[in-house]
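All protein chains but one are shown in place.
Chain lettering (A and B) follows the sequence in which the chains are written, and residue indices restart at 1 in each chain.
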Amino acid sequence: MTMVFKHLARAAAVTVVLTGSSLTALAQGTAGSAADDGIVVYNAQHASLTQAWADGFTRDTGIKVTLRKGGDMELGNQIVQEGAASPADVFVTENSPAMALVDKAGLFAPLAADVLAQTPENFRPANGHWTGVAARSTVFAYNTAKLKPEQLPKSLLDLADPSWKGRWAASPAGADFQAIVGALLQLKGEAATASWLKGVKDNAKPYKGNGVAMKAVNAGEVEGAVIYHYYYVGDQANTGENSKNVALHYFRNNDPGAFLSLSGAGVLASSKHKAEAQAFVKWMTGTKGQEILRDGNAYEYAIASGVASNAKLEPIAKLQAPKVTPETLNNKAVTDLMTAAGLL
Amino acid sequence: MTFLTIQGIGKRYGGMAALDGIDLAVPAGARMAIVGRSGSGKTTLLRIVAGFETADSGRVTLDGQVLAEGASAVPAHRRGIGYVPQDGALFPHLSVADNIAFGLERGLPGRDARVLDMMDMVELDRRMLGRRPHELSGGQQQRVALARALARQPRLMLLDEPFSALDTGLRETMRKAVADLLRAAGVTTILVTHDQNEALSFADHVAVLRQGRLAQAGTPQELYHRPCDRDTAAFLGDAIVLPAELGDGWAACGLGRVAADTGSRRGRAEIMLRPEQLRLAPASPADPAASPEAACHGRVTAVEFGGAVCKVAVSLLNGHAQDSQPALTVHSSSLDLPAINTHVRITVSGKAHVFAT
Partner (left out) sequence: MTHPTLDPRTPAFRDAVHPGINAREDGARGEGAWRSPTAGEGWRWRRPNGPAAAIALAALVSLIALLPLGFVAWIAVQTGWDTVAALVFRPRVGELLVNTLLLELATLPPAIILAVALAWLTERSDLPGARLWAWLAVAPLAVPAFVHSYAWITVAPGLHGLSGATLVSVLAYFPFLYVPVAAQMRRLDPAMEDVAASLGLGPWEVFLRVVLPQLRLPICGGALLVGLHLLAEYGLYVMIQFDTFTTAIVDQFQSAYNGPAANMLAGVLVLCCLALLGAETAVRGNERYARVGSGAARLPDRRRLGNATLPALLVPALTAALSLGVPLVTLGRWLLIGGAAVWGPAVLGAIGQTALLALAGAALTTLAALPMAWLSVRAPGRLQRIMEACHYHVGALPGVVVALALVTITVRVALPLYQTVATVLLAYGLLFLPRALVGLRGSIAQAPVELERAAMSLGRTPFQAVRQTTLRLAAPGAAASMAMVALGIANELTATLMLAPNGTRTLATEFWSFTAELDYAGAAPYAVLMVLASLPLTFLLHAQSKRAAGR
């Protein structure tokens, strides 16, 4: 019977060789190429948007871009854990808190002056460790058959009122909503935020993703949802199938609900391809990168290089967004508060 | 008195006739064995009696009650017929006690006592009551299966090859034990088997099925000694079949003139002898010429030692032998076994059986 084992082991050896060769093939197909002749981007932005940026960048410069997908905080925390060993060269997010997290860990390399110069100061942190690349506005998307304009909440804080119980939706696990809570925390303090979150837990129906929440509004499952503007604009520009019964309500008046969230981009201090990484950030915030925002189907606000936003969007100036310091948005505090509120 | 009557039962599977016009009567208290080769339809017949299958035509009557007539039938669970299949089919999820009590209604007075009675009846140790079927030997399983069927005091007991899965020695012990037990219980029983020895030793009535037809029915003795045809004869045991010329109470054949039940038949016919009817005695080569009519001589061509009963092949030497007469097989005691190539004298005891037609 030992013989059997020996020969099974021989068969196993053949398998090892097979495995080895497929591993080699895999390595060539995935990470290997990125590390050697291109940059790795930890991308928490919508895949299609960053892919368009990456494609344009590669076309112009010949530098390959490999994207790793994930959520803002997932990738942000991941970079912190990876520390100096992170394979990432560039970090791109949907919102600022994850950028603040990585910055606080001291893992960003300062951006070059010519990169920073492309973005107005109000759309990037003062320390210049990262920059905004796009922006999105908080909105209350509501079902036009269920809510009349005069019934709309005046402030985001109103939604914690018991009268809103079961009537609105949010995607609490998502980075978007957590960024909004982060802004609230910065603007109103911990006690107000904690009590508002308690109201969210009681009142809001949790959905997975803003798009899904909007679909629920459209279907009349809830009357409204706190989401970002572009889910609506994008769907309207597409088929309108998920938003035909939906309209957007902007809170304005410097309300926390009028929060304009900055998508960020930064170069990792640990990057071995800093020049290429800086070039990529510069390309995104440059004219061509911003024009992708204007002309593409992302429908986020263009904020840099003087490129105007898509005409379908509510002008930034009319949003009356509150003044938020992006580099101090604290997502750890937000997730702790949300965990305590039972939202996570 | 006929207890179970089977009339004109027919059953087809697709284009194949499994049973074709079976008529059978089983007297009350009888032990009937239905014997046949596999595919003869014996199990199908049993299943029709049990109610597991419906016949296409014919009628089954039990104790005056019509159980099945054509395609309409009393369902099996309302027939009160006990059934023991080949390997017992004990319920593996139940203990021995629960198996035996399975057919007794819950809350029936004396239910536990009845289970104990059954254990005693089938001679099982009461300590086995809590065991699971897989902890029992094959013979014990059969005893439990029998006890389970008997516990309901069935009107009729059907045994479907219940001994075939057992070892040879155990099989005979069980056969005798079951036969005694059923006789004591007075239950009319039908045993289905492919083993002719089992059928002949177990039953007081035997029915031979062949290709869906009833070949012959009768007592074991009748069937063994007076089979209706060559096939039945061969099926029930070794048979020596010879062409013969019939006379008044005798038949002239390769063995000379032997006594036979000729009745009024004369002329050419086939006769049958069982090997044990032939005796061998030592003889010298000169003898045949001396008494050509009275005795028959042969030469031993092969000897097969088989313990108590040995088989001796003998080719006939005298003038009565047909040209192509094959060697006869004769049963012989191991004590006076002739050597190969010796000359023997063959005598016939008892009467030869004359086949009809």
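What we mean here is this: a contact is a pair of C-beta atoms (placed from the backbone, for glycine too) under 8 Å apart; a residue touches a chain by one contact, two chains touch by 3 or more.
All figures in this text were calculated on a predicted structure; none of them were measured in a lab.
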| item | value |
| --- | --- |
| Residue in contact with the excluded chain [from B:6, B:32 or B:50] | B:50 |
| Option from A:78, A:96, A:137 or A:193 whose C-beta touches the chain left out | A:78 |
| Among B:19, B:90 or B:242, residue touching the chain not depicted | B:90 |
| Selected residue (touches chain absent from view) among B:152, B:194, B:213 or B:279 | B:152 |
| Positions on chain A where the hidden chain makes contact | 1-9, 11-12, 15-16, 18-19, 22-23, 25-27, 29-31, 33-34, 40, 46-48, 66-71, 73-74, 76-78, 80-82, 85, 87, 173-175, 178, 206-209, 211-212, 215, 219, 221, 242, 331-332, 335, 338-340, 342-344 |
| Those residues of chain B which, in the complete complex, touch the missing chain | 47, 50-53, 75-94, 102-103, 132-134, 138, 141, 145, 148-149, 152, 154, 158, 160-161, 164-165 |
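Note that in this section only the chains that are shown with their structure count from here on.
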| item | value |
| --- | --- |
| Chain A-chain B separation of Cα centroids, rounded to whole Å | 87 |
